[in-house]
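I am attaching a structure below and will ask some questions about it afterwards.
A single protein chain has been omitted from the complex, and every remaining protein chain is retained in its original position.
Order of writing sets the chain letters: A and B. Residues in each chain are counted from 1.
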Amino acid sequence: MSITVSNISKSYKTVKALQDISFTVKEGELFGLIGPDGAGKTTLFRILTTLLIADEGTATVTGFEVVSEYKKIRNSVGYMPGKFSLYQDLTVEENLEFFATIFGTTIEENYGLIKDIYVQIAPFKDRRAGKLSGGMKQKLALCCALIHKPKVLFLDEPTTGVDPVSRKEFWEMLKRLQQKGITILVSTPYMDEAALCDRIALIQDGKILEIDTPNAIVKHYTKQIYNVRANNVYQLITSLNTYEHSHSVYPFGEYVHYTDKRADFNPEDLLLYLESKKLSDIEIEKTQTTIEDTFMELAK
Amino acid sequence: MSNNHVIKVEGLTKMFGDFTAVNAITFEVKKGEIFGFLGANGAGKTTAMKMLIGISTPTAGKANVAGFDVFTNAEDIKKNIGYMSQKFALYDDLTVKENITFFGGIYGLSRKEIKGKSEILIKELEMEKAANKLVGSLPLGWKQKLSFSVSLLHDPKIVFLDEPTGGVDPITRRQFWEMIYKTANRGTTVFVTTHYMDEAEYCDRVSIMVNGTIEALDTPKKLKERFKTDTMNDVFLKLARG
Partner (left out) sequence: MKRFIGFIKKEYYHIFRDKRSLFILFGMPIAQIMLFGFAITNEINNVDIAILDHSKDADTKEIINKVSASKYFSINQIIEKESDIEAIFKKGKVKAVLNFEKDFSKNLIKERKATIQIITDATDPNTANTISNYVNAILAQYQKELNKDVTVAYQIIPRTRMVYNPELKSVYMFVPGVMTIILMLVSAMMTSISITREKELGTMEILLVSPLKPIQVIVGKVFPYIFLSIINAVVIVILSIFIFKMPVQGSLFLLALESILFIISALALGILISTISATQQTAMMISLMGLMLPVILLSGFIFPISSMPLPLQLISNIIPAKWFIIIIKGIMLKGVGFQFIWKETLILMGMTVFFIGLSVKKYKIRLE
């Protein structure tokens, strides 16, 4: 096991940031912590990277205990904190060089690991980090976290505030790193990124809602979800909410996701009901469950 | 300008020295529409929005917002729009009521109006118990909803939202979008700038900016059909990657 977390709890003053969290991450796994801001993701990362001490529970990273053997962990992990923004006044190359030296290595020594990523920012190697675009900063930050060839990589919300193109490239990079045998623990508030992980933990308000592979988590959701749309979204939502058999109603992009309480639900009934509410252009069709649907059902 | 259009932009351009941040964009937004204004980091959407809300003067082109010209009546525009961003929050060290009173005052509402509005607003948000709590102690989702309501205090014709739901939990996000639909249903135009593509899916129509120009403008459904993809994210990727 690369990471084991058992019964970790942590509170700040009045807020319970983490409550009895347990999970394990296998070696070479790409594990995602999925949850909104304030769910406790950053606190958990800081406990695992030995920056915070949990109130209760224990955890190990690469076999070392996070409190007593923190020095060994600090030698073998790479960490990209959420608000990490590198040294703005240093150039791309200087940043990378700095992180290489403090980890007692050189850029050349582990160039193979970062090559794929670094070639993309190499044309700007003399540019100050502060002048890079969001996506490039993030690539540089990843290079810096990888330069000492860590066994485990901790990435706290690496894609927050980054545009879709850069996000996609970033996940492609993570997949390649995983193939090189690096265990990756990544957190994100974006449910759509969950599907890209091997296994995920859904986390909200300091509690883990569920841990499994993305596919299995979706399968745990037993109700059939229907995409509903009509000429007026707002009236559609209010009508669905007042429908006596409705189980859940959530706007979902251009549709509204609807589930019914009844096992023998017939969409025709709903159609008639909505028409009675003076809605037109009504469409009702079955749709696939997404991680986000599951998350909402669990968090309800 | 037809009464139906609250934003009308024609050839709007902004240059910084030699650099063209916004290159002759043209579009219209209807009354009561939820309009998504998308683009990658640095594509020019923030610059464009600054011109529309009257805090940046365009280099060239025409733009009319809420019935006023951005060149000559920038001050009147400010009175007729609301603005909310993830960064611009409320004052954490004031209570919910104090924040409402303060912003109401800024928008020039009378004491009586403020009193009435804040009662309705607190009731609608189901924040009766939190009315006298400091905003800083509220969960993020509540803050966002409150912030949105405050931006609507003076009944603006258009409300500009800058990445309104990034990082918010899925359920709160739905509640937030229900509020947006409700607002649009009342006839207020909602202008959303974002680079979160899942936010884009909720909009009536979206425009996608790439390198200072609008590369696509349509309903999410039609855009997905045109680019033969399942999600707006893929539409965006196809456009931005060329």
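Keep in mind that, in the parts below, a contact is a pair of C-beta atoms (placed from the backbone, for glycine too) under 8 Å apart; a residue touches a chain by one contact, two chains touch by 3 or more.
Everything quoted here is computed from the prediction, not taken from an experiment.
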item: Omitted chain - touching chains that are shown; value: A
item: Touching the absent chain when the full complex is considered, from A:Ile21, A:Ala59 or A:Val77; value: A:Val77
item: Selected residue (touches chain absent from view) among A:Asp20, A:Asp37, A:Glu65 or A:Glu97; value: A:Glu97
item: Given A:Tyr87, A:Phe124 or A:Phe265, the one touching the chain that is not displayed; value: A:Tyr87
item: Absent chain, residues of subunit A that touch it; value: 46, 49-53, 70-71, 74-75, 77, 79, 81-90, 94, 97-104, 144-145
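Note that only the chains that are shown with their structure count from here on.
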item: Intercentroid distance (Cα basis), subunit B paired with subunit A, Å; value: 26
item: Subunit A-facing residues of subunit B, complex; value: 39-42, 139-141, 166-172, 174, 177-178, 181-182, 184-185, 195-198, 201-202, 219-221, 231-233, 236-237, 240-241
item: Touching residues (chain side subunit A, partner subunit B) in the complex; value: 35-39, 133-135, 160-166, 168, 189-192, 204, 232-235, 237, 250-254, 292, 295-296, 299-300
